[in-house]
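Every protein chain but one is kept in place in this view of the complex.
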Amino acid sequence: MGMRVLSTRRKKAGTAPGTPVHVGRRKYDATRITVFEYDAAVCEERELASPRDCAALDRARAITWINVEGVHDVSTVSTICEAFGVHSLVQEDIVNTDQRPKVEEYDGYLFGVLKMARRPEHQEEIEIEQVSLLLLDGLVISFQERGGDIFEPVRNRLRTGKGSVRRRGPDYLAYCLMDAIVDHYYILLEQIEERIGPLEQQAIADPQPEIARSIQSLKRELLQLRRSLWPMREMVYRLSREEVPLIGEGSRVFLRDLYDHVIHIIEILETFQELVSSTMDIYLSSISNRMNNIMKVLTIIATIFIPLTFVAGVYGMNFVYMPELEWRWAYPATLGVMAGIAGVMLRFFRRKGWV
Amino acid sequence: MGMRVLSTRRKKAGTAPGTPVHVGRRKYDATRITVFEYDAAVCEERELASPRDCAALDRARAITWINVEGVHDVSTVSTICEAFGVHSLVQEDIVNTDQRPKVEEYDGYLFGVLKMARRPEHQEEIEIEQVSLLLLDGLVISFQERGGDIFEPVRNRLRTGKGSVRRRGPDYLAYCLMDAIVDHYYILLEQIEERIGPLEQQAIADPQPEIARSIQSLKRELLQLRRSLWPMREMVYRLSREEVPLIGEGSRVFLRDLYDHVIHIIEILETFQELVSSTMDIYLSSISNRMNNIMKVLTIIATIFIPLTFVAGVYGMNFVYMPELEWRWAYPATLGVMAGIAGVMLRFFRRKGWV
Amino acid sequence: MGMRVLSTRRKKAGTAPGTPVHVGRRKYDATRITVFEYDAAVCEERELASPRDCAALDRARAITWINVEGVHDVSTVSTICEAFGVHSLVQEDIVNTDQRPKVEEYDGYLFGVLKMARRPEHQEEIEIEQVSLLLLDGLVISFQERGGDIFEPVRNRLRTGKGSVRRRGPDYLAYCLMDAIVDHYYILLEQIEERIGPLEQQAIADPQPEIARSIQSLKRELLQLRRSLWPMREMVYRLSREEVPLIGEGSRVFLRDLYDHVIHIIEILETFQELVSSTMDIYLSSISNRMNNIMKVLTIIATIFIPLTFVAGVYGMNFVYMPELEWRWAYPATLGVMAGIAGVMLRFFRRKGWV
Amino acid sequence: MGMRVLSTRRKKAGTAPGTPVHVGRRKYDATRITVFEYDAAVCEERELASPRDCAALDRARAITWINVEGVHDVSTVSTICEAFGVHSLVQEDIVNTDQRPKVEEYDGYLFGVLKMARRPEHQEEIEIEQVSLLLLDGLVISFQERGGDIFEPVRNRLRTGKGSVRRRGPDYLAYCLMDAIVDHYYILLEQIEERIGPLEQQAIADPQPEIARSIQSLKRELLQLRRSLWPMREMVYRLSREEVPLIGEGSRVFLRDLYDHVIHIIEILETFQELVSSTMDIYLSSISNRMNNIMKVLTIIATIFIPLTFVAGVYGMNFVYMPELEWRWAYPATLGVMAGIAGVMLRFFRRKGWV
Partner (left out) sequence: MGMRVLSTRRKKAGTAPGTPVHVGRRKYDATRITVFEYDAAVCEERELASPRDCAALDRARAITWINVEGVHDVSTVSTICEAFGVHSLVQEDIVNTDQRPKVEEYDGYLFGVLKMARRPEHQEEIEIEQVSLLLLDGLVISFQERGGDIFEPVRNRLRTGKGSVRRRGPDYLAYCLMDAIVDHYYILLEQIEERIGPLEQQAIADPQPEIARSIQSLKRELLQLRRSLWPMREMVYRLSREEVPLIGEGSRVFLRDLYDHVIHIIEILETFQELVSSTMDIYLSSISNRMNNIMKVLTIIATIFIPLTFVAGVYGMNFVYMPELEWRWAYPATLGVMAGIAGVMLRFFRRKGWV
């Protein structure tokens, strides 16, 4: 229940717009810059020691991909961005990891912000990380908040030359990275589905207060995911339909496919939201049912014995003139009357369907 | 309650886009390929032994329809698709049966994905299957996850030449197949309507916890159906209104009719959703009412007898100096007083409308 | 609660599209065909013995109106339609009375489907009937599921020449028929309003389970009406705004007025929906209140007498050494203490506001 | 709770469209026609004895404003309208006071319908009245259902020449009348806000059933106002944006301002709707809380005394061989045990937080 909606205070009040200030919980220790230079024939991979080396890249191959892990070091981001003439507002957006997903066209390059969701091992809460992509002529730069294996399959395809990624342009590489991010949501969806089922079961069978808590935390998670995905939908749509420079016709087909995936995930999220909220209803109705059953037991016991106890009380009175007390069969007769009352009551309850 | 929203993990992370990988629960054993070749005069029907035979079809008749049952065999789908130059992304979409319904125009052919819903015999849950349609020049290829009798009426019309299907083009055949799929939803709607009525009755007459469970499973089913139909609406709309090549003006009239049917089904689904969710309200109010009645019984019995028992208790006290005890008519008088108290109470309850 | 949402199975699976098959509960016995032929000066009215006579109409007057009551006889409809060259899909739509309201332009004629709602005498449920209109050059054909007095006022205006209907074209006649259908909804709205008021009253004053049932049936009715009207809104809008052939500029003013009426009715329906659903809330809160009151009574009686009974019980114990028992004023003192306890309790309840 | 949504049966079934028939509760006795003729220099005001005098107006001044109070006299409205060549459908709309707000362009004049809301003195319910405006060349005609002081400020500005109304055209006068109507909603909003606050307070402090009733009647009122305002929003929008003849560019600025006011009021209404509906939630939770407290009291008293009474009962048994009865300290010891039981119970309740 502790997942925060606001990741942090956006920026210090009064900072001039366009000044890159890192905003976000410090998530990674060192910044790591890896470079892939490839064409259909060759793929070279290396790690840069310093962001200043970016400016010195010879870019001998057709396509260069620079991946930066860790954006908390503002100067690193600035150095890289300035090496390729990227606007200061873009630098600010990369460093400030509380952006809304979007795509922006600048002169000579495209800038995109995406949200990656993952649930770290041994952790209950989802983490939303920002991935920024820059698509320039023959160059893709990606910024992650911290490293991870999310792009590893893409790297493997580059290394082995499987698929068509090495034969296609940088727009296709950018698509592959976005596809890897979107695909990762499916894994979270499955984890969530695996939690909803048992919750429903438990809401009916054993309505404990923890269920309300679990439902609330699921709701939060779904809201969080939906808030990350909703603007990505718009973003991918724009890339796939409009005449955006740097995105070729061939890649647009793939982006349309990606758009379908985003829509698909959003629809599943909405289905989950409806299921979760109707689980709450089920939970509430289960509590009511339970109360009903408790009340039934109490009522049956009480209404059977209260009259009987009254009868016993009557014959426990100490009046001097109570002729029944001395009758020979009064005691068994009284017991018989009591049994009769109990019987009538039970029949009444059976007719009501309570027993 | 066990119907899953996600049919399965979409694809293995890191597969290159455009690589056909079968995703879906294996639903059918063998792949079966049937071919209809027909024109207004003649209709030939046969079964292909191997997908490679597709390339060798002479297509002597005006229109050829290839129907493939079972898409789990990736190579079969690839072989057929490649025989007609179909894009690898399309092949992936056919094989991956977790697609969103859509229609896509490619150079020289149209590709459509639909969702067919059916409830297999002796099974409680609805199954959603994917049907992919390819409309080429003079050729329709349909891919089903597994065989079934859903296209049987179309086949019969082809065999007997009833209706105008043999006199019209492949676009009309594609329409007939889509119409068969959409029509099937009406049967499910009827089954659902037959479940809602008794549920309402029972929610009022006998509010048991199973009702909550049934409501939840109905909700799930309606969400599932709606999620299948909603994108089909958009898809049929596009086909019926826009200038899509390969769809003739004559077929567009029928597609508009189909569009009306899809809208009609969606509206009925929405009505059902409202009815189901107000059945939940009724169920909850019935539980409350029931509790009310239980409480009334308890309250009536308890409030009548508790004072009487108190009176009996008083005269059961063992004080030495209790003058009433020795009075001659004390006992009947006490009984009379008790009857009086009970009478007053009963009148009070009657005035409250509880008895 | 028995009103069905689906009027019936739409059509037998596998029927070729465009084959007219009557779908609908058989509602009327005989088919009746009446013809009005009129111009500004004269109005002739007669009944046709057979649908074949339609082809033989000389249409001497400017405008001819053919009204068909009963569409269960498929051949009748086909005969009439074919006399004027109407498309087979249209014939199917006329006969299949489970259509969604719509308007369709065909070459040389306009086809419209409307839904008429009425509550037959001595019946609780609303009946939705389909009325199909064909507007040709100088000719209006209307198909009703069964006869009724809904078009009677239009007929009277034709007979007497009141209003401008005889001086205007067939488009104005079609408008008059649609206006008669829409106007009829107001009567149902009034009946519904007359049911909502008392329901609210009763939900507060006397929350019985029947109220939930009445609310549910009102909801169903409102959903039903809304589902009939919503597409009619779109349909009338199209007729009133677009350049539809056969609809003159003069009639468009009236159609805009009709459009306002449809919108007005829909808004009232939505208001009713909100009122009905908040009546449910009131009902639920009344039940809770009632339970509260029952609990109060029980609690007051029980908490006053339980301690008193305990005191009586104590002095009913048979210990040999209980000095109080022999005190002279013990009995009245005990009664006094009991009265005191009761008094304290009552003051407590008064402070809580329960008495 | 008696405010009706439908003001009355719209018109008698079968009346020819365009026949003015007064529909509405008869609200005013006599019809009163006042005329203002003014230009920048002079303003003459007088009352017409008969509607026929309208045709005889010489309209010597630049602008004429005819205000008609009372539209129940159909012939009055017809006479005035026909004097200026107004369409019969417009006449019908003026007389039938159950119109939806709208604006319609006719040849040479504009026709607008507005809804005025006011709460008459000493009355609990809001009354919605229809005001119809006709804007012709140099002439404004306004029809009110009954007189009132709502246009008095406009009249005063005309009389005194304050503001620019005398220097501007008839479109500005029409704007002023509409502005006066819209402004009046603010007063109702304030009255409603003054009712919501205390209701919230009371829902928490003292949840009585009257609250549900008040909430329901507030909901009705808000629905009513919203239904009046929503189409006025559209209407004012059209006037302020589109190139409507008779509305000058100068007046359009003011209409845009008026549009902002209408939107503002609608937003406040929506906020109120949300507040009212969450007041219902608060009310329901207060009832639950209250029940909780009642149950607590009952449970505490019952669970403390029931075991004690049982102990007393045990030693009230009349067995011959009950050794404890003869023990010297049995009685005080029993009392001590009872006190102990009560103490344990109380500690238990304290731990639960009930005491």
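In this document, chain identifiers A, B, C and D correspond to the written order of the chains, with residue numbering beginning at 1 in each.
The rule is short, and it goes like this: a contact is a pair of C-beta atoms (placed from the backbone, for glycine too) under 8 Å apart; a residue touches a chain by one contact, two chains touch by 3 or more.
What you see is a predicted model; the values in this text were computed from it and never measured.
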| item | value |
| --- | --- |
| Which displayed chains the hidden chain touches across the whole complex | A, D |
| Residue of A:Arg61, A:Arg227, A:Arg256 or A:Lys352 in touch with the missing chain, whole complex considered | A:Arg227 |
| Residue touching the undisplayed chain, where the options are A:Arg32, A:Arg100, A:Arg119 or A:Lys162 | A:Arg100 |
| Contact with the hidden chain (one of D:Val77, D:Val95, D:Cys176 or D:Val244) | D:Cys176 |
| Absent chain, residues of chain A that touch it | 1-2, 4-6, 9-11, 13-19, 87, 89, 93, 98-100, 102, 104, 206, 209, 212-213, 215-216, 219-220, 223-224, 227, 230-231, 280, 283-284, 287-288, 290-291, 293-295, 297-298, 301-302, 305-306, 308-309, 312-313, 315-318, 322, 324-331, 334-335 |
| Missing-chain contacts mapped onto chain D | 152-154, 156-157, 162-165, 175-176, 179-180, 183-184, 186-187, 189-190, 193, 197, 200-201, 204, 253-254, 256-257, 260-261, 263-264, 267-268, 271-272, 274-275, 278-279, 281-282, 284-286, 288-289, 291-292, 295-296, 298-299, 302-303, 306-307, 309-310, 313-314, 316-322, 352-354 |
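Basically, only the chains that are shown with their structure count from here on.
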| item | value |
| --- | --- |
| Fraction-based call for chain C against chain B, same above half, different below | different |
| Angle of the C-alpha superposing rotation, chain B to chain D, to the nearest 5 degrees | 145 |
| For chain A paired with chain B, centre-to-centre distance based on mean C-alpha positions, whole Å | 26 |
| Computed distance of Cα centres, chain D from chain A, in Å | 42 |
| Chain D: positions in contact with at least two other chains | 316 |
